[in-house]
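Worksheet for the structure shown next.
All protein chains but one are shown at their positions in the complex.
Presenting subunit A:
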Amino acid sequence: MTEQKNIRNFCIIAHIDHGKSTLADRLLEYTGALSKREMVDQVLDTMELERERGITIKLQAVRLKYRARDGREYVLNLIDTPGHVDFTYEVSRSLAACEGALLVVDAAQGIEAQTLANVYLALEHNLEIIPVINKIDLPNAEPERVRREIEDVIGLDASEAILASAKTGVGTEEILEAIVRRIPPPRGDREAPLKALIFDSIFDSYRGAIPYIRVVEGRVQKGDRIRFMATGAEFEVNEVGVFTPAPRQVTTLAAGEVGFLSASIKNVKDTRVGDTITSASRPAREPLPGYRRVMPMVYCGLFPVDSEQFDSLRDALEKLQLNDASLSFEPETSVALGFGFRCGFLGLLHMEIIQERLEREYGLELITTAPSVVYRVVRTDGRVEMVDNPTALPAPNLIDHIEEPYVEATIMTPKEYVGPVMELCQEKRGTFLNMDYLSEKRVALKYDLPLAEIIYDFFDQLKSRTRGYASLDYEVKGYRPAELVKMDILINNEVVDALSVITHRDQAYHRGRALVERLRQLIPRQLFDVPIQAAIGSRVIARETIPALRKNVLAKCYGGDVTRKRKLLEKQKEGKKRMKQVGTVDIPQEAFMAVLKVGKS
């Protein structure tokens, strides 16, 4: 148990690529949590995927010991936060576990939209913010401009901003000193009934679900009986501990401290982020504020290429869900793709990560259907239905109108790209709200946009039209009616249900054209002509034909190298196997995601 005055709890707010992970590494290294030799680059990003994408998906918390210049030894708890809009709620929970935050801004790039969003979140939680201007070793670093930007845009006093280079280690000690001096120690009555905030949880195959907690009031130790206030579930604590970063048992975690506990919890659903853990024998009267159930925003169908992998897919999804309560799934049946699951995600990135993990870690071969938002369908009889799957849309004559989710999007861009960004937002059915100059060079634009457009190809378009300089953040605002229609795709005159999409009437023609064109390129030629059509109801709006395959012969095998020939044929067969046979047509996996890619080519 550490005295509260010697504890500092903080997190790092940064845009992707602005150097958060590298800075975390430096802090670990400097405080001796890890020796240089033990240092795997970017320790906090443990998942292989995270390291590849250079972003943090799963949060972690590390306890650092730091002997400050004042001669005292402090316990610094670094709580890592994910840096993506999909995970805003999780960010807010980890911010709630801290008293302060390092705001890391790239000295060359300046503040980005997500950084700003997270800083506002941090300010809402009354966090002490320490600006750090990182990457000052870059030749194009403009620390003074960035300092002004922090002051102008966020309204923070940046006169004491720390100039640092996480890469070279410049500024590391100053940062640690600032954490000790400027961030207030935690408060909270250690004798009060237990209140601990869950800001993350992981699943360990031996210990079960393990919540990461910040004890806000009271204390918790081995043998205590605890209760999760949102779910009501009760467990007995087997161990409490901290990450150093290796997990280490401690006897007690008391108010102000950060760590984990294990209690043979079988399901991560019981350890919901934002929930409050209290004592079963002496419960707190009310939970900590701010908990909400996370709702999936984006849905897609996941189907095994090989129908025999259905059970493996379910097992894998269940396992992933153990670690990620925001993932939802339920069985779905498609005429074209057979048995699979309709899965809900926080956003597109979340979806891609889950798909990749299923394929990489569980060796599954999947067909993913195009993502969809959740539509609010008002029937003619007044009943309201939430539809996350185009195939579940009622017949047009039963629909009074359809509403779709809208977001308020903030886009920050260098001012020379304001034109292209506005153009893009118009194309994507956006409504202009306002525009602010952040500095002489940078502008923040606000638009109301349909979420469906954002998950379609908005982000890619934004990146390409601003040469990667713009950043995007958004917040879901509610539902609005729109002229939406279901567009079906017919392959060889049969509707392929998994390819149906809901689209705005004005865009249907354009999208239909692009989609059939793309499918023509993706679907290999068959032994017969294959027509591909896009249709709204019975009206065909676009059509292409894949001409029949006419010739496919292998050359002779020299010197009787039959093995090579067999292997070539096996390879061809494997290729065929990875395709789905819909009717008599073999359709490759990519085709089912084609609807998303049409805008990109």
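The criterion applied here is as follows: a contact is a pair of C-beta atoms (placed from the backbone, for glycine too) under 8 Å apart; a residue touches a chain by one contact, two chains touch by 3 or more; residues count from 1.
Please note the rule applied: contacts and distances are computed from a predicted model.
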Not-shown chain resolves in UniProt (candidates "Fe-S cluster assembly protein SufD", "ATP synthase subunit a", "Coproporphyrinogen-III oxidase" or "ABC transporter, permease protein ugpE") to "Coproporphyrinogen-III oxidase"
Touching the left-out chain: which of A:Glu160, A:Glu483 or A:Asp561?
A:Asp561
Sole residue of A:Thr380, A:Thr545 or A:Gln572 that reaches the chain not shown, by the stated touch rule:
A:Gln572
In terms of residues, what is the contact footprint of the unshown chain on subunit A?
527, 549-563, 565-566, 569-570, 572-573, 576
